[in-house]
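Reviewing the structure listed below.
Here the complex is missing a single protein chain, while all its other protein chains stay put.
Per-chain numbering from 1; labels A and B assigned in written order.
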Amino acid sequence: MSLVKRLETFDRRWIFLTVGLLVLLPLIWPVPLPITVGPRAQKFYDAIEALPEGSTVLLACDYDPGAKPELVPMTRSVLRHLFARHCKAIITCLWNGGPGLVDQTVREVGREQGKVYGVDYVDLGYKAGYEAVMVLMGQSIPNTFPTDQSGGVTTSYPIMQGIRNYSSFPILISISAGYPGTKEYVQQVEGRFHIKIIAGVTAVSAPEFYAYLQSGQLQGLLGGMAGAAEYEKLRGESGAATRGMVPQSFAHVFIAFCILAGNAVQWLKRREKSA
Amino acid sequence: MSLEVTAGARGWRWSSAAGVVLMLLALKARAEAPAAANSTPAPAPASGLEWKDVPNDAGHAVELDWKPSPDEAHPGVVATYVLERGPAPGGPWSVVDSTTGGSTTKVDPTLDRGVSYFYRVITVGPGGRTPALSVTGPVVATSQWFNTTRWSVLVLMFLFFAFVLWYIWSAQSGKKPFVRRIPGIDAIEEAIGRATEMGRPVLYVPGIQDIDEIQTVQGLIILESVAKMTARYQTPITVPVAYPIPFTIAEEMVRSGYLHAGRPEQYDPNSVRFVSPEQFAYVAALTGIMLRDRPAAHIFMGSFYAESLLLAETGFSTGAIQVAGTANVHQLPFFVVACDYTLIGEELYAASAYLSGEPRLVGGLKGADMMKVLIILMVLIGCILETLNLHGFTQWMATQ
Partner (left out) sequence: MKREIPLMATAVIGIFMILSFFVPHQLVSVPADFLQTSAVIVVAFGYVLGGANALRINFDAIYKRREGWPYKIVLVAGLLTMVTVGAIEGRGFQGEHTRFTWIYNSVYSPMQSTMFALLAFYIASAAFRAFRIRTLEAALLAVAALIVMIGRVPIGDWLTHALPAPYRLSALQEWIMDNPQNSAKRAILIGAALGVMATGLRVILGLERSYLSGED
């Protein structure tokens, strides 16, 4: 079999193995790589920095374990940033597979920062209904979420005193992996209720939101693990996202190599044919 | 020894005296401190509280403005302004909201429609609280019949409806508009033909979302045309569905397709399968079908997310011909790379018109295209006007 034929038909499991090793090895033996902060992550950071100290913020975490590597580091960093500014957070989730993960993440950070559940933060949990829930929250958040994630009565928590609807918050932070999520908040909430929105989304959907950022409907955007790593750098942290950037770098370079290699094989094949 | 005792005793007396002096000084400072704090006077009151109804709402909000306290000029005298509301000029008063010093406007969005209220503003500082000399009222929030900031949306919406309805009527009168060929839609019949030749089934996936997603509706509409084709070619079709309501509709669409093809007896009720609304459970089931049943043609029409690449790559590995269509732009690259043909964005919505050839659907397509021409013109005009520093058009287009 000619070299070209062998390259054309070789088992793609070798590619899978290479990707696996390129991701695994840097996690075991980290290689330091400098992270450059982009303008979108900077805007996201600045939007939280501009919040008056002590504000209560709505944090919409709309994702499930599939998006864990990209969005959980963002959620952690956002909460730490808010708590560092003595802000409070009210957390919601509109994905039916997500409330457990979101609750776990939020409580871990709350404990780590010495914050009290119900006073400094509360997890209102999951509500079925997609965009209809977003619009309902514009009428009344306590009525939309009468109980929190653990089954407690929402209005019994000190943090919920005086919270009515979106007008009770200076900002909405949307961390989302798809539908329903940031796009629906921009379409249904930003225009109707005039609340400032910043977002953290998965890398694959981030380009969709650049238009919203340019038009001013979003005030800041974190895109994927890279965005989370930039945010961690601004925060002076070195978390899961920063550690994940080296494997991601190697994986990207390998995929670029795959594109070039695949085309090189095709070019060799055409040359062989014409010869 | 006696010398040491004497020196120690003398030292003790000096330190005691020093301690007493220090204590007296501290007491004096503490006595003076309240006097120093008390010397900051209570701020002068704010004045001129005015109200206006917030427009374009359902009658729950008013905007309040006031003139600041004259003591704003003296730093540290004015801390906040507190707004209070009551049912009568004499109260009883309850706090509505507050603003920091320097800010003299606030919207109260908590009014009951049609009810009269009275407001007063209290200036608060380290020196105390000073209510304004007068109250403002009666304040009544009213609702409006039309949101005047949405004129542009209304005009464009009517234009769009007019275009679509005009071209539907025109097509139904016999003037069917020309629709260019879309290779992806033509490829559907080619894919079904190939499956027939190979004696293998067709796999049709109407997306991963529920019936409230318009792409799912569109995917199910296209399914009827595809089912008609598979009935004509006598090729089995498999339709795995993620949600219960699309599942029942998909059953109807496939049955109807066989009926229209004149082969109702060949309809297999097991061809439509309810799988799971859980994204990766659904894709695991689909890849299992692909690897076990080896359909020769895969047609993906609808809303897809992260599972799109898993589906398309697994499908490619089985050697099937693949046609995909989605309006989820973030998944288009995966379909373009891994499928033989891809319908991009609104080509998915055009597919039902294209496949059925029905005049009213084709007319609707033309109407949407005319709207696109109008939007292009508006973008060009807007760019020129903005470049010339004329912002009226942009302001008219902005909505609240």
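Methods note: a residue touches a chain if its C-beta (ideal position, glycine included) is under 8 Å from a C-beta of that chain, and two chains touch if they have at least 3 such contacts.
No experiment lies behind these values; they were computed from the predicted model shown.
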Looking at the whole complex, which visible chains does the left-out chain touch?
A, B
Taking the full complex into account, find the residue in A:S2, A:T155 or A:Q266 that is in contact with the omitted chain.
A:Q266
In the whole complex, of B:F247, B:Y341 or B:Y354, the residue touching the missing chain would be B:F247
Which of these touches the unseen chain: A:M74, A:C87 or A:L101?
A:L101
For chain B, which residues reach the chain that was dropped from this view?
56-59, 113, 143-147, 150, 153-154, 157, 160-161, 164, 168, 210, 212, 214, 217-218, 220-221, 224, 243-245, 247, 249, 252-253, 255-257, 259, 273-274, 276-277, 280, 283-284, 288, 292, 306, 309-310, 312-313, 316, 327, 329, 332, 334, 337-338, 344-346, 348-350, 352, 360-361, 364-365, 367-368, 371-372, 375
Considering the entire assembly, which residues of chain A contact the chain that has been omitted?
12, 15-16, 18-20, 23, 33-36, 38-39, 64-69, 96-97, 99-101, 103-104, 107, 125-130, 132-133, 135-136, 139, 147, 149-152, 203, 207-208, 210-211, 214, 226, 229, 245-246, 248-256, 258-263, 266
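Convention: only the chains that are shown with their structure count from here on.
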For chain A and chain B, let me know how many angstrom lie between their CA-based centres, rounded off.
16
Applying the document's contact rule, which stretches of chain B touch chain A when the two form their complex?
109-110, 209, 212-213, 278-280, 303, 305-306, 329-331, 399-400
Parts of chain A lying in touch with chain B, wherever the complex brings them together:
66, 97, 130, 164, 167, 178-179, 191, 194, 204-205, 207-208
